[in-house]
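Quick notes on the structure that follows.
In this view, the complex is presented without one of its protein chains, the others remaining in place.
We just call them A, B and C in the order they show up, numbering each chain from 1.
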Amino acid sequence: MIEPPLVDIRHLSRDYASGGLFAGRHVTRALTDVSMTVHRGTIHGIVGESGCGKSTLARLVMALDRPTSGSVLFEGEDLFGVSARELKRKRRDFQMVFQDPFGSLDPRQTVGRIVAEPLHVLDGKPGRAERRDKVAAMLEAVGLSPDHAARYPHAFSGGQRQRIAIARALITEPKLVVADEAVSALDLSVQAQVLNLLMDLRDRRGVTVLFITHNLAVVDAVADRVGVMYRGRLVESGPAQAVFARPLHPYTRLLADAEPDVTRFGRPDRPPLSVSAPIDVGVGCSFRNRCPRAVARCATERPELRSLGDEPDLRDRQTACHRAEVLLDAETSE
Amino acid sequence: MTGLLLRRIASLVLTLLAVSALIFLVMDVLPGDPAAIMLGTSATPETLEALRRELGLDQPLVLRYLSWLAGVATGDLGMSYTYGVPVAGLIAERLVVTLPLAFLAILLSVAIAIPLGVASAARRNSVVDTAVGFLSQMFIAVPGFWVGLLLVLVFSVSFGWVPSGGFPGWQAGVLPALGALVLPAIALALPQAGVLTRVTRSAVIEVMNEDFVRTARAKGLPRRKALWRHAVPNALVPVVTILGLQFTFLIAGAVLVENVFNLPGLGRLALQALSQRDIIVMQDVVLFFAALVIVMNFLVDLSYLALDPRLRGRT
Amino acid sequence: MTQPLLRIENLAISIDRPDGARQPIVTDISLTLEAGETLGIVGESGSGKSLLALAVMGLLPPVARPTGRILLEGRDLLAMDDETLCSVRGRRVGLIFQEPLTALNPAMTVGDQIAEGMVIQDGLSWRAARREAITLLDRVRMPEAARLSRSYPHALSGGQRQRVGIAIALAMKPALMIADEPTTALDVTVQAEVLDILDDLTRDAGMALILVSHDLGVIARMCARTLVLYAGRRLEEGLTRDVLTMPLNPYTRGLLRAVPRRQPQDGRLQTIPGTVPSFAALPPGCVFSDRCPERIDACHAAEPRWTYPVPGRGVRCIRAPGEAMP
Partner (left out) sequence: MSAVAPSAPPRRGRTFAAALRRGLAHGKLWTGGLVIGFIGAIALLSLVWTPLPPAKLQIVQKLKPPLAQGLLGTDHLGRDVASMLMVGAWNSLSIAVLAVVMGALAGTLLGVAVAARRGWFEAIMMRANDVIFAVPPILSAMMLGALLGTGRPTAIIAIAVFMVPVFARVTASAALQVWSRDYVQAARGAGKGGIRITIDHVLPNIANQIIVQATIQLGLAILTEAGLSFLGLGMAPPAPTWGRMLADAQTYLGRAPWLAILPGLAIALTVLGFNMLGDGLRDLLDPRERGR
């Protein structure tokens, strides 16, 4: 029996209307018809550039924002279908880690109080002693010492603050942690420590992580599965290793080539990229004006996510591109 | 762009209406019967009743408010109970004193504050900075009307250069009229100048830390050019905001200073109306002052569009 | 051998702290840069790399106290008064900032900000300078250069604003361009394009480039030689390919290992334990000694000297090969 996915996102869309009474109403589509599933005990990566809707997705999964349409099923229950009280009770099962280590901890509270904050959502509110023990255990689990609990956030470095934020996210033993650019503000050496911590938590505590970032190398290093997003849409998804080894969508290929790599020296030998101004695309594929393989069909018919067959390295992979097969053949012939 | 303008005008009208309603309500609740005041205590109940009906005082509150509002819109502010003349005329007559006084005070405070503020920001933590800081603290702490008293004490009582008050009226020539407004304007301007200097200083200091001032220096611009071409223009928005907010204090100051220099301004009119319980005059003067403040803030809002292109972009 | 474009001789910069104490930040920095050469300065946050970049521009904050010499075309910047420095800035050395959002004046059109330097420094008329600004925008591949030159920074995207930053730094054709984390705030695809533009400029205009970055990939892509900075000291220098493939200093090795990449069968990433020390609390002896996996007792004794085990390769580590063991 395949286990039901921990999170099942179905046709999620979110529009933002701007402009007031007199000014023209201007609707921007932050998220368009995104469907995906996150399986227990895995790190699911979401990668994309700024403005692709990945943070909007994070806030919707955390029910910090309401979608225009679609639903987020957490363990089979739609977060936007339950009562406010029921949603509050469920919040113990999913928590969030943010990007900016200096903005995600309240400077006026001690570390102990910060980490203990989510405990108040548990049914039987734990007593003071129990809270202190839980906090101490959690600080050690993230590599800090319990006596840090009495100190204030300004006494810690960026990497340590992210560990405190992770301890806060784990205090109610949630099933899912949403990490929105959790390591982007950290230096190289500290970044690796936090990524290792996330992998330990997945392996030892079975925590599921929705890991959102713009950095391909970081996703490749830590994620089991990955979803690539472009201008509000999911354009490719599958096992991370396979996706980065052989991208099946031109945009994923473009990202992989564009990201500088410490082993590639000097100017890469590829045609200069033209990042022409993104046009507001109603119909057709929104990547077509930048896509080297675009054809007429790309302009008229929006490509849906589809699987390319059952061969071992194609199973469980999806891509939203009419010409994925051409990409595949070119791939093998190169 | 026009959307923004329409929205701002709508909120202006809305605020003005709300203020007029508030003032009318407060005034209407007043004890004291206007008819009795006008006819004196010896009047018979019947004549009082007739007058009340004539003044429309017997109508329900809302109708009276609307008729007053209609009057305000068309410039007929009703008749003064004590003087028996149209209030509009009274106000106009006093306006020629208060408005020039307020305008002169604003000019003076800006002329003092902007240069001092920018200079102390440019040479931060220097002697100039501490001196200006001390001076602006003094200006803020000292009550404007007390400064007026001291000015009268020094310039008219001791030196006798200037009459100790009164206003010859514009028909006596611009110079003597302006002469009578100089000391009051100084008394009115100093507290504003103090606040404005401090705001200008902190605004300029804040902008000088911005990256684009460093970009300007990286182009080879000397410190002074970077200050005036890049820092000051971007520091104007907070300064203009305070200028708008200060206007309400300016009105309060004017009422006081008019009293010290016994200038026949709107403030004095309001005070006299209070002592004579001339409700209709008080109502109109307070509304006029409030409208002045709201319109000034509206103008400040509009000036943002000129100063900060980011707002112009938004439809 | 003609004298190099830029020669820095044992530069040290310390900061006057609010409580009066003088805190040394950057110490013992020496390097040379030939015309048209590209030098990468790599370091994590708190390594003093931005302060070094500002020093070469002569834009150090008033609290900074530099010592040593910075010879640009033979003239020592540290000895110049502000007036002569102004004539050097923009004309002989240009600076590109990291944050495209805040590096431009929101209340001035983009075209004017590019033209301004030429008007004030080279005495061009505003009309001529604005025309030149448009050609500069074309050179940095700005779409619709003419229209965008009349618009304000808030109407442009991050990548477009950074192109304006480059155009500004390029306006007076400086001999040396300093880019302080020029693409950190940009998306991957936009970064790739901006790096291509910088590449073309150095090649076509024969301009030397100092690129400051914490991203080893960007350094590998852009720079011929690289200097590794940690806690204000240079730990290693040499040809980029050598430094990034055969690192001599344990810190460089640690950095290279920490670069995130897929590990075999879910292994863990290799990390450098601990955190970057603050300048007020540096460990005794070698600044990296508290975190270095290969440390020995001698490392805590004294700060290791800067040595040249091989010509053109410098390192600061007593355990580096080619260094006589104490």
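In this section, contacts are C-beta pairs under 8 Å (C-beta built on N, C-alpha and C of every residue); 3 or more make two chains touch, one makes a residue touch a chain.
Bear in mind that the values here come from a model prediction, so they are computed numbers and not experimental data.
Colleague: Could you tell which one of A:Arg14, A:Arg131 or A:His148 touches the chain left off the display?
Modeller: For the chain that is not drawn, the touching residue is A:His148.
Colleague: Touching the left-out chain: which of B:Tyr81, B:Phe167, B:Phe212 or B:Phe289?
Modeller: B:Phe289
Colleague: Quick one: which of A:His11, A:Lys88 or A:Arg264 touches the chain that's been left out?
Modeller: Checking the options A:His11, A:Lys88 or A:Arg264, the one contacting the hidden chain is A:Lys88.
Colleague: Looking at B:Ser67, B:Thr82, B:Asn259 or B:Ser303, which makes contact with the chain not pictured?
Modeller: B:Asn259
Colleague: Using the touch rule from the top, list residues of chain A that touch the missing partner.
Modeller: On the side of chain A, residues 62, 64, 88-89, 91-92, 94-96, 98-100, 103-109, 114, 117-118, 120-121, 140-141, 143-145, 148, 151-152, 154-157, 160, 163, 165, 168, 200 touch the unshown chain.
Colleague: Residues on chain B that touch the omitted chain in the whole complex?
Modeller: Its contact residues with the unshown chain are 11, 14-15, 18-19, 22-23, 26-27, 29-32, 124-125, 137-138, 140-143, 145-146, 149-150, 152-153, 157, 164, 191, 201-202, 205, 245, 248-249, 251-252, 255-256, 259-260, 267, 270-271, 274, 277, 279, 282, 286, 289-291, 293-294, 297.
Just so we're on the same page, only the chains that are shown with their structure count from here on.
Colleague: Can you give the whole-Å distance between the Cα centres of chain A and chain C?
Modeller: 32
Colleague: Which whole number of Å gives the spacing of the CA centres of chain A and chain B?
Modeller: 55
Colleague: Going through chain C residue by residue, note those that touch at least 2 other chains and give them in order.
Modeller: Expected reply: no residues.
Colleague: Touching residues of chain C toward chain A in the complex: what are they?
Modeller: Of all residues in chain C, those touching chain A are 44-45, 143, 157-159, 187-193, 195-196, 199, 214-218, 220-221, 240-241, 244, 254-256, 258-263, 266, 268-273, 275-276.
Colleague: Over in the complex, which chain C residues touch chain B? Could you list them?
Modeller: Contacts found on chain C: 57, 59, 82-83, 86-91, 94-95, 97, 99, 102-108, 113, 116-117, 120-121, 152, 154-155, 165, 168-169, 171-172.
Colleague: For chain B, which residues count as touching chain C in their complex?
Modeller: 210-212, 214-223, 225, 229-230, 233-234, 307-310, 313
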